[in-house]
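Our next item is chain A:
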Amino acid sequence: MTVGLFIPCYVNQFYPNAAKATLELLQKLGVDVVYPTKQTCCGQPMANSGFEHLSQGCNDLFIENFSSFDYIVGPSASCVLHIKDHLHSDKAAVKASEIRSKIYELVEFLTDVLKVEKLDASFPHKVGLHHSCHGLRGLYLSQMSELNAAPFSKPKQLLNMVKGLEQISLDRQDECCGFGGTFCVSEEAVSVKMGKDRITDHSKNGAEYITSSDLSCLMHLEGILHRNKSKVKIVHIAEILNSSL
Partner candidate 1 sequence: MKGTLNKDHAELAEAFIKDEERVDWHDGALWFIRAKRDLASKKISEWETLREAASQIKTNVLSNLHQYLLQFEENLKKNGIIVHWADNAEEHNEIVYSILKAKEITQMVKSKSMLTEECHLNEYLEERGIEVVNSDLGEYIQQIDNEPPSHIVLPCIHKRKEEIGELFHEHLGTEKGLSDPTLLARVARKHLRNIFLTRRAALTGVNFAVAETGEYVVCTNEGNADMGAHLSEVQIASMGLEKIIPQKKHLAVFLRLLARSATGQPITIYSSHYKKPRKGQEMHLILVDAGRTRQLAREDFRGSLKCIKCGSCMNTCPVYRKSGGLSYHNTISGPIGAILAPNLDMRKHADLPYASTLCGSCSNVCPVKINIHEQLYKWRQVIVKEGYAANTKALSMKAMAWTLSSPGSFTTAGKAGRWVMHNIPFVMNNKLNPWYKQRDMPEGPKESFSQWYVKNEVDNKKNNSK
Partner candidate 2 sequence: MTTREIILEAVLKNQPAATALPDVSEFKGDRTNIVQTYIDVFKTIGGAAYLVDDLVEVRNLLHENFDFTKRIVTTLPNLTDIAELVTAENDPHSFEDVEVAIIKAHFSVAENGAVWLTDELMGQRIIPFICQHLAVIIRAEDIVPTLHEAYEIIGTGDYGFGGFIGGPSKTADIEQALVLGAHGPLSMTVYMLKQ
């Protein structure tokens, strides 16, 4: 099986280590990974602002870059979800539909497709898991706290395989961090307040690291952490799962 590696635009530019960790982790697990170098973006920032009609250029480019792979894997729940829900093309409808069914976020690819049962990873720290809303309620990576339904969590399942890692429990399991795309600047006060509250929850419960499937959430939290000179650090889940002694 071949996997096309989908690296979101901002991960590519600002968090290349998470992208490298994703690539290495997949390779370690025996996957044949290719990174199409001409990829750019999934088009989500425009669509979420009401400009879905402007994202056709991004859609076409995505289809061109990724239609030839068995699977497409990306270390970003929100970008993967966006493609899953919104990738359309009048000229390549079949290809678009195929892509929507074979694109996976990294965590769910590991649990559902590769069915990973153990990892050679070690991360001896207290870690708080931040459920990105797109990952949680969009991709259903874990059970949602609002529902009366059986608990499960794909990211927790993987983190359980990491030596030395202690998962802390939060007061509010899955409250949104407040990034929300352009929301983070158009409603700056609310966005930051939401981020601060998440950080307070993690740090009062002892987190040394906050991890997630979404670097957009983590970038927003990191901005606040740095501004407040906090000792708490962010780390993308790929980097934890790929880490070793």
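Inclusion criterion for the candidates: all candidates are chains of the complex that A comes from, given by their letters.
Methods note: contacts are C-beta pairs under 8 Å (C-beta built on N, C-alpha and C of every residue); 3 or more make two chains touch, one makes a residue touch a chain; residues count from 1.
Computed from a predicted structure; not experimentally measured.
Q: So chain A is shown by itself and the numbered options are 1 or 2; which of them touches it within this complex?
A: My answer, from the options 1 or 2, is 1.
Q: Using the touch definition up top, name the residues of chain A that touch candidate 1 in the complex.
A: Listed in rising order, the residues are 7, 9, 11-17, 19-20, 23, 27, 32-33, 35, 37-41, 43, 45-46, 48-55, 57-58, 60-61, 133, 136-138, 144-149, 172, 174-176, 178-195, 197, 219-220, 222-224, 226-227.
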